[in-house]
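To start, I am sharing the structure in question, which I have written as structure tokens.
A single protein chain has been omitted; all remaining protein chains appear in their positions.
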Amino acid sequence: MDHISPVLWQFLQKWLTHFALFPPEASKIAPQMDALYFFMVLVSLVGLTLVVLLIVGFSILYSKTRHPHAVQIEGSTILEATWTIIPLGLFLIMFVWGALLYFRIYTPPANAMNIYVVGKQWMWKVEHPGGQHEINALHVPTGRPVQLTIISQDVFHSFSIPAFRVKREAIPGRYTTVWFEATTPGTYHLFCTQYCGTNHSQMIGDVVVMNPDDFRKWLDSSTSGDSLAQDGERLFASLSCNACHNTRPDARGPSLANVYNSRLTLSTGETITADEAYLRQAILNPSQHITQGYAPIMPTYQGQVSEEGVIALVEYIKNLDSDYRVQQTLNTTDLVPESAGGKPVAGAKAPAAEKEVKP
Amino acid sequence: MSDSTSTANGAVVEVHHEHPPYQRHHFESVDQQFDATNFAMWLFLLTEIMFFGGLFTSYLIMRNWYYPAFVEASHQLNIGWGTANTAVLIVSSFTMAMGVWSAEMRKKGMLILFLSLTWLLGMAFLGIKSIEYTEKWEKFHVPGLHWSDSSFLNPASDPEVYSEYHDKPLAPDMAAKTEMYFFLYFAMTGMHALHMIIGISILTFMIIRARQGAYTTGHVTYVENFGLYWHFVDIVWIFLFPLLYLISRY
Partner (left out) sequence: MSAATIVSLPDQSTARIPKMNFLTKENGLLSWLLTGDHKRIATLYLISISFFFFVGGSLAGLIRLELLTPQTSLMAADTYNKVFTMHGVIMVFLFLVPSVPATIGNFVIPMMVGARDLALPKINLLSWYLYIIAGFMVIYTMAAGGVDTGWTFTSPLSTHYLNTHVISTGLAIFVAGFSSIFTGLNFIVTIHKMRAPGMTWFRLPLFVWSNYAASILMVLGTPVLAITLVLVVLERTVHIGVFDPAYGGDPILFQHLFWFYSHPAVYIMILPGMGVISEVVSTFSRKRVFGYTAVAFSSVAIAVFGFFVWAHHMFIMGISNYAALVFSLLTMLVAVPSAIKIFNWAFTLYKGSITFETPMLYAFGFMGLFTIGGMTGVFLGATGTDIHLTETYFIVAHFHFVMVGGMLMAFLSGIHFWWPKWTGRMYPEKISQLAAIVTFIGFNFTFFPQFILGTLGMPRRYAAYPPEFQALNVFSTAGATILGVGYLLPILYLTWSLRYGAVAGNNPWQATGLEWQTQSPPLTENFPEIPIVDHEAYDYEWLERQQEKEVASVG
């Protein structure tokens, strides 16, 4: 190998010893994706070989030296139909196969564990339901479907894990989801793949896949004390949501217990499913969808809660399965000013808000 | 290929075959020249449709999202002026059509008259538009530059408006979206007004040329194509008027 320059050889070696042609397959979907990919490579190779063979073959057979006089041919319907139908058929196979994968990747199973991801210039913030926060890292267990609910608080980003073959755009103003089930423990790349400004290439991190046991240990060791829903509960109190959303008979707002995933009738007569996106919208743009029987009096919280705050609120509302919990929240409100620790807002604001909602 | 002939007053002019002087050298016949330029104008109008199409699409989507805000905001437009402007434009389309007819009939005086009328009506349109724009400015309805949504808020600062249209005041977050309506209002009517201004500038030039007798010698292509443009700009307004002024009024 002396005729290869040593520098180049070094590079070559480095590349060959690292993964050569594919990133590791570390999720359940990865081998399926690669199967389709191989199929496509195969078809392309066959197609390309065919084209090259035709060109080279004809060039040799019918070069001017060998074949000085061209024979005029109009065309051939049969041949042309052949090379219309065969590629079309192959493309349609790719289409169907690809669509099956696509629907799989973007339709999370019901039992998936939900993790929230917020993108911002230029970092990823990950929020586990247990209240664990991560920055530019994502810890997940093997053997369990994990759903990511992704949003951006500024520009487009894109959450990409090549080893899992999944990727989803983080869009300002709306939630997107993707799911995967990790299979192989290890540390993998996490990239922002949508150009998002100066430090786009620094918006990277690690995805750490762990055994379920290790994962549980990790969860326990990195919790901040409160779960996401508890954070939400505190916000619910401190933003005085419970001034209206309470269970008193004279409450101005609807009860939020069990509202998640229920079908709501709007004042326009339409019905709508109260998913995460709806809940988020209800907090930030309340007057866009008015629930039937209520006045459009809810103030907007745009600019008052961060995207993470909204996530906490949403998580709290999702977990509200009885009015009893709200009642509890009400009781804690009175105590909160001291216990909120570092967030001395709740008590001070509540009465003011109460006044505000007078007609 | 070309020969020289002397005209009645003795001047020698170069003539391609028996071509009239306005025929450009690369066309084979006047018919071809007319066909080609006319066809080009239609194509250009097609691009214009796509151009405005982008705005209309944006408008319809946003209207769908922020319906109440768009309804309330559209009530702030002055229907009277809007209707007046529609009438002005329809009449101007008529005078323009008459202008084309006069050119075809080779009636120079009529042509100048109708072109001038069209010019005046175009200016009238812009005048009325600027009255409306001024009103928007005074009411703080110019998005980004001179804006306040207080006239849509609860409680309304502009009770007159509400009593006039029986509007319900909007919640603050929805009231804020009225700015989007006015953004689109200015973008669309502004783009339309720009087309009017371009049209009027060309008209000015054409009136001067008409007085020199350029279009009454059988060469109507120019007038005819400009007529197409003018009608197109009117038609855009015919779409804008209901969409912006009328659509959600009771």
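Read from first to last, the chains carry the letters A and B; within each, the first residue is number 1.
The working rule: contacts are C-beta pairs under 8 Å (C-beta built on N, C-alpha and C of every residue); 3 or more make two chains touch, one makes a residue touch a chain.
Everything quoted here is computed from the prediction, not taken from an experiment.
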Missing chain: touched chains present in the view: A, B
Residue touching the undisplayed chain, where the options are B:Glu48, B:Glu104 or B:Glu135: B:Glu48
Hidden-chain contact residue, picked from the options B:Glu132, B:Glu179 or B:Glu224: B:Glu179
Touching the absent chain when the full complex is considered, from A:Ile105, A:Val146 or A:Leu320: A:Ile105
Touch criterion as defined above, residue of A:Val140, A:Ala182, A:Cys196 or A:Ala257 at the omitted chain: A:Cys196
Hidden partner interface residues of subunit A, rising order: 8, 11-12, 14-15, 18-19, 21-23, 33, 36-37, 40, 43-44, 47-48, 51-52, 54-55, 58-59, 62-76, 79-80, 83-84, 87-88, 91-92, 94-95, 97-103, 105-107, 121, 154-156, 158, 160, 162-163, 165-169, 171-174, 176, 189, 191-202, 204
Residues belonging to subunit B that touch the chain removed from view: 24-26, 28, 32, 35-37, 39-40, 43-44, 46-48, 50-55, 57-58, 61-62, 65-66, 143-145, 147, 176-177, 179-180, 183-184, 187, 191
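Note that only the chains that are shown with their structure count from here on.
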Euclidean distance of C-alpha centroids - subunit A vs subunit B, Å: 46
Contact footprint of subunit B on subunit A as seen in their complex: 284-288, 296-300, 302
Residues of subunit B touching subunit A in the complex: 65-66, 68, 170-174
